[in-house]
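Left out: one protein chain. Kept in place: all the others.
On to subunit A.
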Amino acid sequence: MSAVDVDIFVNSTTDNSYIDENLDLVHKLRLSADTGNTLPSTSHALIRMLIQCENKDDLLNSLDDRLNYGLFLDFHVANLLLDTYWKRKDFTSGARTASQLMLQEEFNHPLSNSLSLLHCYNYLLQPDGWPEYPKPEEPEEEVKVRVKYLRNFYDDDHFDLRDPKKIVGKTLAMFTKGKDDVISKSLNILGLALYDKKDLVEKAVSECATEGTVLYKEIIELVPPENENIKKLKTESADVNSMLISNVIKAVQETSENDIAQQCEIYLKWETDRVNALEEQKKRLLTAKRLSDIEDIKTIIKEKETKLWFFNNEEEIERAIEAKRVYYPKRWFGKKKKPKKIDEGYIPPEVSQSSTKY
């Protein structure tokens, strides 16, 4: 199982009929030792193929299951995905993609940021369609399994998040962290509230209250009703959607040319990388094959040698045969003596001075 071969296969099968095989191959690669050498073009090509064949479930499930598939989003693919989902108005999938970006903590690209915020906000306006994570199968009766050491339950608040509210909340909070404009601040509070971090919410709310910033009503309305201190904030209504969209357009204007040029370069680089990796693999396999051939020849020659030099080495061969004789330590076949059985009814004789006759 080699990473380069899988990469070449995934990149060359542009037809939709090979999806299952591709996923299977990528899964098998992930379980092998060569995962460390996976080329980034593999996941790029596979995700684009999945977009092309419009297989939403497979795509999002395998993106989620990083340990088994190892598909990661780079900015180009992420923007592509978010854009396709925006055109289809599929905000749930967009929110899921955004959460993947959040898990990898990649907040550098302004276009990805703005698109993710857009999708998350729109998802929250109509939250549905997030699939439930399948629970592992369990037998009906209690089955006891013996293990050497028990593993303690641990929930890191990051990769182990399963509640869609918390995931979207954390995405919003992390994407808008540190930013100063009103929309970011409001989305930040919303995100923190959904993510259930009451103390951080209070801190942000008190900051806004002291600075007197006016937040957007539409966003604050989405905050779950348990957070009562939200009411302290001043709000005004604004068309959040259009503001987010204008952010996206701004980001596009900033970054599109650069991105396009960079992506073309990256494609060329990937091609050369792939060719180099293939050459290296060929070299490695060739050297390995040559070594094994040499070993074979060596064994054949050694056999010939024994045959030709038999009469010279006859005495040594006889000595070697004698040396193979195994000497066993002497074993003892005697009978073990049992200790004298004491008769339980035995009463020892009474010995007294007077009984002696001498």
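One rule holds in what follows: a residue touches a chain if its C-beta (ideal position, glycine included) is under 8 Å from a C-beta of that chain, and two chains touch if they have at least 3 such contacts; residues count from 1.
In the analysis below, contacts and distances are computed from a predicted model.
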| item | value |
| --- | --- |
| Listed names "Myotubularin-related protein 9", "Regulator of G protein signaling 11", "Histidine-containing phosphotransfer protein" or "Mitochondrial ribosomal protein S34", with the criterion being the UniProt name of the chain not displayed | "Mitochondrial ribosomal protein S34" |
| Options A:G36, A:P134 or A:P348, residue touching the unrepresented chain | A:G36 |
| Contacting the left-out chain in the complete assembly, out of A:Y149, A:F311, A:Y327 or A:Y346 | A:Y149 |
| Residue touching the undisplayed chain, where the options are A:D20, A:D128, A:E141 or A:E211 | A:E141 |
| Residues of subunit A (touch criterion as defined above) contacting the omitted chain | 31-36, 66-67, 70, 72-73, 103-106, 138-152, 154, 156, 158-159, 177 |
